[in-house]
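Note that one protein chain is taken out, while the other chains of the complex remain in position.
Up next is chain A:
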């Protein structure tokens, strides 16, 4: 379902090869930058994050989410 980033980024029904190429290159660049900054994100996660940003999600909130989820396992449901 979420196999490739291009699918996420662009509506699947109006995919064209040129757009896909540009999108892949952009992701490559972003991934390089991410590595330089040592964010520890893998390529796939990054593609999801970019797609979320494209959807207008606030980057600050995204960053906070990554921080929270990484540090500790998410809150478990209460023990009865």
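Everything that follows uses one rule, which is that a contact is a pair of C-beta atoms (placed from the backbone, for glycine too) under 8 Å apart; a residue touches a chain by one contact, two chains touch by 3 or more; residues count from 1.
FYI, contacts and distances are computed from a predicted model.
S.K.: Looking only at the UniProt record of the hidden chain, which name from "Gamma-tubulin complex component", "DNA replication complex GINS protein PSF3", "Translation initiation factor eIF2B subunit alpha" or "tRNA-splicing endonuclease subunit Sen34" is the right one?
M.R.: "Gamma-tubulin complex component"
S.K.: In terms of residues, what is the contact footprint of the unshown chain on chain A?
M.R.: 1-2, 6, 8-10, 16, 18-23, 25-26, 29-30, 32-34, 36-42, 44-45, 48-80
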